[in-house]
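Can you keep this structure in mind? I'll have questions shortly.
Missing here is one protein chain; the remaining ones are kept as they sit in the complex.
Presenting chain A:
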Amino acid sequence: MVNIHDISNNDSSLICKELLANSLAPTVSIISSHSADEFVSSNYGYDSFYHLIRPFGANLKSNFNIKNTQLITNTYKSFSIRFSRSVMDVITTQTQKQQQYAASGNNSLELFRPGDLNQIMTEYVKLYNGEIRKLISEVKPGKENDDQNRKINAKTKLLKKSLYLKLISKVYSNHCLLPFECFNHPIIHFIVLTSSDSVETINQILAQNNLNRKKHLLLSPDLRANDSQAIPPDPKVEIPSFLDLQSDDDSLICFLVLVDKSKEGDEAQCDEIKSYVKKNFYYPCLTLKLKDQKDSAPFTGMYHNTDSCDINYEELLQPGIFKSISEELMEFQYGRPKDDKNKMIPFSTNDHNNIINMLIELVKLNLIPFMEKKITYWDDIHVQPRKSITNRFFSASRRYFSNPSSTVNTPSKTSFFGSNAHKPHELTTTVGVVDARTGYYSSNSSEAVTRKLADWAFMLRDYKYAHSTYDLLKKDFNNEKSWTYYASCQEMLVISLLFDLIQQETSSSDAYYNSIRGKLDTIFQTIDSVNYTFLSRSNLKSFVLRFQMTISELFNCLKINTLSEISHSGAGSLLSTSNNIYSIKHLNEIISLKLLTYNIVDNLSSPKKQVLEERSYHLLKALIMERISYSYSVFLFNHSKYSLLETRNLITNLEDVTASVNGSRGVKNSEKTFSVFKKNQDNDDPILLTNPYKLQKANLAVMGLTRYRKAGLWLLLSSNQWEHMNDIVQLKLSLDKCLEMVYGFDRESDGAPEDGAWLRRADGLLGRFIELCENKLNIFDEKSPEIVTSNN
């Protein structure tokens, strides 16, 4: 009778939202000296300081006070930052990657190739399948309620569930420096030193990374001479014009000195370096005490094992986004050498806490104040004047009659000729704002700064202000026909608006729904425009894929299914008839816009004629379909009537078994389970019940408010995809889930034939799958998994 679904009431959509927020967090680029890398690799086994520090940036816990543009201070419990390599390294790898992409017929600005995404997910599915096979072989037959069996069951479910999270985390993880968005542009250049580094090394590092901003401040002439002798930045690496490393306006330089606690006198030496940096450069300087072994136990957290080839159950529900797709692909292909793994030395708890505290200090004392200051400044210079009344009168005249040369340094709108911004090779129209050769806005142009302002406001969670700034900027890009900028700006416009709405969710539900209702129209128009612009004008598929996945999750977080549901008139419900549920509509678009297919330029088979082959990916499709099914299954929880049902106590909440797996992390993941067919016993008349011909409906409370049958259908469709790939393990898991959810359920009805039977006919789709699973699963129970490995 009890029908348990592993529906966690939007938990996983909230995780997706958190992943998204983390992927849009401020970036800190790590520039470590040779001795710092040496120190880290000899003591902790990491390749460089960057590798050591990068898992720590997500969700730092402290009280962060952030002042918004209205000068209201809000306190947040957690804040995330991301780390990247030095700008020079990123540009070098990025240029290579872009050349590869261009060669394979894709736009060079793509975040990733669908092929790579498919490959990495294939590797993960293979890895998980191995684990699941192992788990299934441990199941003791005949004991359904055995503790161990339940644990295994929960573990396999968790593995299955985490696949989509893995996919979305891979979509979000990228470190590309893009001209049209600033989220990956480093805000702090973090220079890491040890006590053994000399003054020359510091100058050298600054010069190599194009960061020697204060040459005139170098004190003695011999130091200046040193500076000129230092290795100049690699001339092959061209800093793109949308990045400005030379000015203190855009990014902050910070120093970090690693103190070796096990070495005596090291601290004093570090203090010397610290005071030198502070005196000569006026840059902030932090210290980090490592190897602090004093009565401290080894830290047992998730940070030791950063290898993607192992399964870490604790990480499954909170995947990191610091590794790019290509890096993980490399790890899967070549694996990590065995001795390298053994070299990894666990942190002591003290070390771990020191790192966290150092990062919190960096964020609180340097990052947030710097960003607040710049936001206020840019707001005064670029945004407020445009909102003033006088400007509104004169902006039109200024745009059409201004002299191009006068716009060079003035932060006004671009000249009339700005419309040529994206036509390369027309050097005559350079107006100083747009780099005519590449078609990018240069870093000091008004547009680029305003965009940066909006992005930074978003990072500091001032979503309302970010939204209004994106709105302002959108018109500029549209006027100048800078399509990619336009699309990216609109993308953030929608995301910031949705974030803003989600933040308001705590307010009373009527006001909340009212505020949503007014904005939905704009949201949908903008979404369509983003899709069109990215796909047709800029040919950037990966951005649309990312955007659609994001929007779908955000609508789940908004707890809204359709407009008609929240509008008071019942007549609107016609809209909900078709597949108009917002979160699902956007996932469906991924399939219908063919975002999961890509062109392969086959040079080998026919050297002269390039053969364009279109390949679609069953695996990604299967995952998206499973997500659609998930979105249907949470339909009830997103429904506006759900809170009403809950208060009337018509829904039973049970603790699910999955809590036992998550329990290891100490967090109890209370999953909402729910029996659909719970009888409403209060109002039934006992006399009428005795009539055997009375037609009973058991689930009257939620009748029509659920979409479990739809969810079942989509799970079945995804099973179909798994069957195409011949992946029996995943097929079995999908099948079990849909049998458990809908099709396997027979109501105890008197006289009537089994209601599920027509769907489970032996010659039907479900019957075929069940038979397939039984036959093939027998094989892999007996033989080693290699023989029947899923071959994709």
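Rule of thumb we're sticking to: a contact is a pair of C-beta atoms (placed from the backbone, for glycine too) under 8 Å apart; a residue touches a chain by one contact, two chains touch by 3 or more; residues count from 1.
Just so we're on the same page, contacts and distances are computed from a predicted model.
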- Item | Per UniProt record, name of the chain withheld from view ["60S ribosome subunit biogenesis protein NIP7 homolog", "TRAPP subunit", "Eukaryotic translation initiation factor 3 subunit E" or "ubiquitinyl hydrolase 1"] | "TRAPP subunit"
- Hidden partner chain, touching residue among A:52, A:716 or A:770: A:716
- Given the contact definition stated above, which residue among A:242, A:370, A:708 or A:722 touches the chain not shown here? A:708
- Message: For chain A, which positions touch the chain that isn't shown here?
- Response: 570, 573, 576-579, 693, 695, 697, 703-710, 712-713, 716-717, 747, 749, 751-755, 757-759, 764-766, 768
